[in-house]
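Left out: one protein chain. Kept in place: all the others.
Chains here go by letter, A and B, matching the order in which they are written, and residues are numbered from 1 within each.
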Amino acid sequence: MGKKKIGIYSFSGCSGEQLVILECGAELFNLCDLTEIKSFPMAQSNNEYTLLDIGLLEGSITTERQKRELKEIRSHAKILVAMGICACFGGIQSMKLGEGGWKKRFQKVYGDEDKLFKTMKPLESKPCNAFVKIDYYIPGCPIDKKQFLHSITHVLNGSSPYLYQFSVCTECKWKENDCLLLRGLPCLGPLTRGGCGAACLCYNIPCVGCWGPAEVLNVPSEYRLLIEKGYTTEEIQRKFRKFGGAPMVECLKKIMKQSNYSATKAPRLKGGI
Amino acid sequence: MRVLWMKKEDLREFLESSKQFGELWGPVQKGEVYVYDKIDDFSRLILEPKRTLLPVKKLIHPPEFNILRYEGETYKTELENIPRRVVYGVPPCDIHGLLILDDLFRRYYPDPYYITRRERTAILGVSFCTPTEGCLCKSMGTDVVQEGFDLFFSDLKDFYLVWVGSSLGDDMVKVRPDLFNNNITRKHLDKFMECKKERDEKFTKSIDMTVIPDIMELSYDSPVWEEIGERCLECGACTMVCPTCNCYNVVDEPSISGFTGERRRYWDCCIFTEYSLVAGGDNFRATRADRLKLWYTHKLKSFGYSGKPACVGCGRCIDTCPVDINVLSVVRGLLGGKEKEGKS
Partner (left out) sequence: MNKSNEENPFVPEPARIVRKYDLSDDVRFFQIRFVDMEKALSMRYLPGQFMMLSIAGAGEAPFSISSTPSRPGLLEFCVREVGEVTRALFRLKENSIVGIRGPYGNGFPLDKIKGNNLIIVVGGLGAAPLRSLLLYALDNRDNFGNVYLLHGARTPSDMLFKEEFLELKERDDLQCLLSVDKDPTGDWPCYVAKVTKLFKYVKNVNVAKTYAAVCGPPVMYKFVIEKLVKLGIPKHQILMTLERRMKCGIGKCGHCVVGHTYTCIDGPVFTYWDVTNMRELI
């Protein structure tokens, strides 16, 4: 059996996922031994679009060219894994997703696109699954090394990764942190995918939701809670949408439509998330 | 049971001497909460009992650990490096929590992970002089404890009554016999009664456990479950902090070659959607209301092999839930109080 071919591809984002992979130390060498790495822009030259067993994606899609590349990668790859908040949910650059008015915002910042971006053809930022089928997701901002190794190991062995489905609060309790919501701070822990080890909470910083919406979440209840704590609708919406991507936009729309909208299940992302 | 008394100021010296039986652990302050931690610097140790964020179960049934290591299909038990510990400051409710977990983990198929940690952990209990907001131990009958500890210190303001609960506890006392006095007199007894009376008057909340199990049975179809299900954030915090929640999940963590790896156990929660999901997609408790009802059934009606209510009245769910779902508010709701607003 030949070595499995893997390729890492980077779109719009901070390339934090590649950095985490580079920091995997001895495990990275094991990964290199076991696989043939066809693309890893941060670590090697000569990166190619070629037949792959596993394609790993980071970043959101923000230009026509990226969209084309993504589709090409999909057509070559048996399994596609989205890594990080940008690839999984669109990231912070997609926080206005679903609101409309992108063209206007774009022109305000960059001016007339036709004059400036002849080759790039900018698009409104969207997660990878807006364009192609994604098999597995590794959430995070950046991803967690352990979850990356867990996922890549399972995918290499032909099985599905199993990542925490619960929210940040579970690990936050394991770490015995004081609940910041109870202190009146706008913490998004209950809405956010666990796996980060409650990193910010351990420093008394409220969760901003950077791992994206949890598998199952109760947005209306947290919404009501923050209203009770004295936050305005605008403040809450801004917080929820910062990293929430399309699933959160959907939830918020429903809440706006009916004020006592009952518990919501986020649109389920198929795969290992 | 052998009962001794000890001068208040001698406690520190005694705890120093107990270090020969294992690492000394006890409650320390962490931000605005208390947690059990290893005591290297004695000034950090809080001598009066505190409601720690996680109960002492975290040391006996830790949030996450490996149970097996495998190589191919050969499995090896992971029980190395479990230190001996002496945990000071465990309140009676937490000890009752351990007694409930003891039965669960020891009966039928003894769980070596729980038992090994339990055996290697000396429990030095301390009674509360003053119940804090949300203490319900008196309602649950867990304000006194007769077993499950090695030593128990009843804080009677001027001195401690020291109850010797095990042979290990006796050994610990024998290291410094000079600190203990076994001459219990009328004076001690009077003080004991006085402190108990004083404390009993300070409980502000209560639950009538003579009726609640039946109320639970009668409330199977109560709209309360829907109401709290709608509010619950499904964050799992109540179950993590509960002294009698034992549920766990198990996952395999293969190394990158796939040949070796670990089987890992970590706390799970019956309120999570995934908890009751069977392969193939059937979920026997599909709604949050159903799952919350299960949790409260366990706490207020029947749990474990003995089928008794498992709430030990520690008050942690009251401290923990961001949306005010806890034994008190649920009981209030079931008894017809206004639960929808959710604020007391």
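By definition in this document, a residue touches a chain if its C-beta (ideal position, glycine included) is under 8 Å from a C-beta of that chain, and two chains touch if they have at least 3 such contacts.
All values reported here derive from a predicted model rather than from experimental measurement.
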Chains shown that the absent chain touches, full complex: A, B
Of A:44, A:159, A:204 or A:233, the one touching the omitted chain in the full complex: A:159
Omitted-chain contact residue, chosen from B:76, B:157, B:187 or B:202: B:76
Sole residue of B:17, B:166, B:222 or B:276 that reaches the chain not shown, by the stated touch rule: B:276
Residues of chain A (touch criterion as defined above) contacting the omitted chain: 154, 157-160, 162
Chain not shown, touching residues in chain B: 67-68, 70, 72-77, 79-80, 104-105, 107-112, 116, 220, 246-252, 254, 258, 261, 263, 268, 270, 275-280, 282, 284-285, 290, 294, 297-298, 301-305, 307
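Here is the rule we go by: only the chains that are shown with their structure count from here on.
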Centre-of-Cα separation between chain B and chain A, whole angstrom: 37
Chain A contact footprint on chain B (complex, rising order): 30-33, 35, 52-54, 63-64, 229-237, 240-241, 251, 253-258, 267, 269, 272-274, 288, 320, 322-323
Of all residues in chain A, those that touch chain B in their complex: 27, 30-31, 34, 149-150, 152-154, 156-157, 162, 165-167, 169-170, 172-174, 176-179, 181-183, 189-191, 204, 215-218, 220-222, 225, 262-263
